[in-house]
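Reviewing the structure listed below.
The complex is shown incomplete by one protein chain, all other protein chains being positioned as in the whole.
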Amino acid sequence: MKQKIEVGVLGATGMVGQHFVKFLQDHPWFDLTWVGASDRSAGKKYRDATSWRLDGVMPAGVAGLTVEDSKPGNAPKLLFSAMDALVATEIERAFAAAGHALVSNSKNHRMEPDVPLLVPEINPDHLKLVPLQKKRGWKGLIATNPNCSTVVLTMGLAPLKPFGITRVVATTMQALSGAGYPGVPSMDINANVIPFIGGEEEKMQQETQKILGDFLGDRVQPLAARVSAHCNRVPVVDGHTVTISVELSSKPTEAAILAAFENFRGVPQERNLPSAPARPVIYMPEKDRPQPRRDAGRERGMAAFVGRVRPCPALDWKFVALGHNTVRGAAGAAVLNAELMLTEGLLA
Amino acid sequence: MKQKIEVGVLGATGMVGQHFVKFLQDHPWFDLTWVGASDRSAGKKYRDATSWRLDGVMPAGVAGLTVEDSKPGNAPKLLFSAMDALVATEIERAFAAAGHALVSNSKNHRMEPDVPLLVPEINPDHLKLVPLQKKRGWKGLIATNPNCSTVVLTMGLAPLKPFGITRVVATTMQALSGAGYPGVPSMDINANVIPFIGGEEEKMQQETQKILGDFLGDRVQPLAARVSAHCNRVPVVDGHTVTISVELSSKPTEAAILAAFENFRGVPQERNLPSAPARPVIYMPEKDRPQPRRDAGRERGMAAFVGRVRPCPALDWKFVALGHNTVRGAAGAAVLNAELMLTEGLLA
Amino acid sequence: MKQKIEVGVLGATGMVGQHFVKFLQDHPWFDLTWVGASDRSAGKKYRDATSWRLDGVMPAGVAGLTVEDSKPGNAPKLLFSAMDALVATEIERAFAAAGHALVSNSKNHRMEPDVPLLVPEINPDHLKLVPLQKKRGWKGLIATNPNCSTVVLTMGLAPLKPFGITRVVATTMQALSGAGYPGVPSMDINANVIPFIGGEEEKMQQETQKILGDFLGDRVQPLAARVSAHCNRVPVVDGHTVTISVELSSKPTEAAILAAFENFRGVPQERNLPSAPARPVIYMPEKDRPQPRRDAGRERGMAAFVGRVRPCPALDWKFVALGHNTVRGAAGAAVLNAELMLTEGLLA
Partner (left out) sequence: MKQKIEVGVLGATGMVGQHFVKFLQDHPWFDLTWVGASDRSAGKKYRDATSWRLDGVMPAGVAGLTVEDSKPGNAPKLLFSAMDALVATEIERAFAAAGHALVSNSKNHRMEPDVPLLVPEINPDHLKLVPLQKKRGWKGLIATNPNCSTVVLTMGLAPLKPFGITRVVATTMQALSGAGYPGVPSMDINANVIPFIGGEEEKMQQETQKILGDFLGDRVQPLAARVSAHCNRVPVVDGHTVTISVELSSKPTEAAILAAFENFRGVPQERNLPSAPARPVIYMPEKDRPQPRRDAGRERGMAAFVGRVRPCPALDWKFVALGHNTVRGAAGAAVLNAELMLTEGLLA
């Protein structure tokens, strides 16, 4: 890659935007030169418009950028969207119409039939939905990554898809960083569990079916599995843990399942994309792993970790999965999507 | 009750023993006059033999008792066992043989075919197993209460038993106090989740089937449901939270399920036993309850709380249940057992 | 007390207001019959106007009260103020002018020269400031209790006042509940310390001097001690812990200090006021106590606990103090103030 591609972040001053800013630091292909936010921040320096909430301090490179209004104009072609769902629909469409490649972490377009809901190791062929977006009159495109808890579930399930997934019961224990900022009041969650996250279960259930679905030439046929999610917030900083019971039609052995986890690779690994982990799914043999505080940040937060594969008396097999919700579940996911899209020629 | 019955606690100096000591304070029927522990402590005053680990300070009434060796002799007839599983089998049997009524929180005898595994609101008729213990040559008896996470699951499921429970997937988020003392190192669990608790899943699965099983004259027929548990430790002080997906053969409506929770009562409520909560299962209509820190201690820790009943795409219905693990899940459970047994004439 | 006195709470729907509602439940002298809040809530039932944030559920007795506008009119004579500091000044004065006895937890009037900043065990004679308020043309009065961290420091210092306090260095580790709701975002404080609480150090320093000051006939002479506070937020639910180094002019022995803590009593104890703890300051001899989670709630949250008295190489002595910030540091403090005032004839 001789010269870096200029990229921008929409919603750059918010918590998710900050994760993009942090993840894009020193990226070998992408150069963050443009930050957009609401009218309120436009015209200010990023350092002045932003209360930096992440660990450490704001990357020096972005601090001096001037925040732009969220309108097409001088923005680079490739834009990452970290916008709040309340405003993302119209703004993302305006940018797509104007020719930008919107790689969005927002939920707004995920379930649109012509928008790929992408996990590069799982369904890179869903990018073939992009040409259908021309019917909307867009010169550009929108591609999305899943909800942070969906990523963990689908990366745990994808290696098992060849065995015929017919039924899934998943319970999440989700980190605080998944709720943004200010997010969950400490009085609500300190030494506590909150057994509810608004809209999360529906997202996990629907998105999982779409991601694991098959591309049929002009649409994605959702996976015909019955998927049920119980979503909980726990006092963990980063890393969503998911317990998974799964029914598999081909009744594989434990050895077959372990081999499926072990051998799972995808296009990002084949193409050695810069943000791709060497192995997307890492099986941990220890009896009490993976654990969010100890494992979520490994492999720069881009791998999913699974463990405790054992028979499930109610369905067929059960195990636990873990992933870093703000990296693999948000900013890192979108950047990996963009890397894949670049190698597919979609950003030309 | 004109005069209180003298009772003792075996394993009184340990963490579970301390919970018994605390729960028995000011009990209207029982008077704690005897504390037993290992050789190491025998002969000392309770205050000197015990590092008090519970909130507040040691109850004054017990501080001056002399710790006795764990051998039948001068102990009262009714004994609560808080002994470590490593030593409980032989000692409990010795006391039962010698004529004591052992009401045990230890796991050792729970799955024995002639020992009731009792939740007074659910299976009071399992006490009819007690006469079978005569075949062992015991002059006394052993009755047990379930593992702390099993209590929560079974109290959540019992109201649904009439609908035909055929399959259950449960995931626990268990409190630190369930692991005793010193229990889980803070380095392992601070801002973390540990997706493993040794032996816990097996206990939850087997005990649930026994508790919800039917007494058939000379034995308990376990419930023929497929029960699967995922057990996790979370940084919560007290209160085990359990997410539950359940398959019900009669396909009840949501209204029928809510009415079942609402109307569930048992013998302890009919007889107004001193430790019985007014309602054993309390349905909370709030969208994000129950929560361990806010709810586990209500009703003196003796009720189970359920919430979030909603359809389960994978099985039939899903909901969340919560109970106080050291009260309803341990000391309080055993004391309620003893109260039931007293009214059944089993302690005469 | 033949008949209970009707009382009201201003700012009743907020977090501090909820603490008043909870603390006044079943009070033997006071009957909560009136709740006031902002225009936004006025006219609604309390249950509808209030998101209950405390453990457990809203007391049934108050749920059906209609929230009143925060204006004098049909309110009872005795009113507790839990109002936000942004609005409390004018509203409290309006009520005082109209003849109400305002017993306020808000900071607004604490440092006014004619307003008592009261800790009943320490400075009951400061109530003699009340007649000076007539000069403002008020038919009623305002009395205040200190900031939550100040209460802990002053109760720890008061027994030592006879030894001549000349210098104090205090560091607080303050609970989350002291910040109200939503208060501190969990992303900021989970597994963290925040070494700053806005305005808190100034309050602790000034209020301590006033509370420990002497009433000189027409004014309070602040204690001429140099007081320095370092205020920190820690991930604890309830209970402010304070480390204290103190310089004492009379150079007492350790035995004298322990005796001072041991023997400290005040008017509330003499008069056996309903909310008064049997002993306002409890010295714990254990080497690692007091601790917030284990001790703050003892004595219904109304006592201060001290421990670890030992020589201070930099000043003279050092020790640790603890108190329940939302009880002794807020609602309970104000109610105890009102109890004292009632026995002084100030509420007639």
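Chains here go by letter, A, B and C, matching the order in which they are written, and residues are numbered from 1 within each.
The rule is simple: contacts are C-beta pairs under 8 Å (C-beta built on N, C-alpha and C of every residue); 3 or more make two chains touch, one makes a residue touch a chain.
All of these numbers come straight from a predicted model, not from anything done at the bench.
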Selected residue (touches chain absent from view) among C:G140, C:G183, C:P290 or C:G332: C:P290
Of B:P185, B:G217 or B:G345, the one touching the omitted chain in the full complex: B:P185
Residue touching the undisplayed chain, where the options are C:R93, C:K107 or C:H230: C:H230
In chain A, positions touching the absent partner: 55-57, 190-191, 237, 293-295, 297-298
Hidden partner interface residues of chain C, rising order: 167-169, 171, 173, 190-196, 205, 226-228, 230, 232, 234-237, 241, 243, 245, 287-294, 307-308, 312-315, 318, 320
Absent chain, residues of chain B that touch it: 53, 176-177, 179, 181-191, 235-237
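Note that only the chains that are shown with their structure count from here on.
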Averaged-CA centre spacing for the pair chain B and chain A, given as whole angstrom: 42
Shared interface positions of chain B, touching two or more other chains: 190-191, 237, 293-294
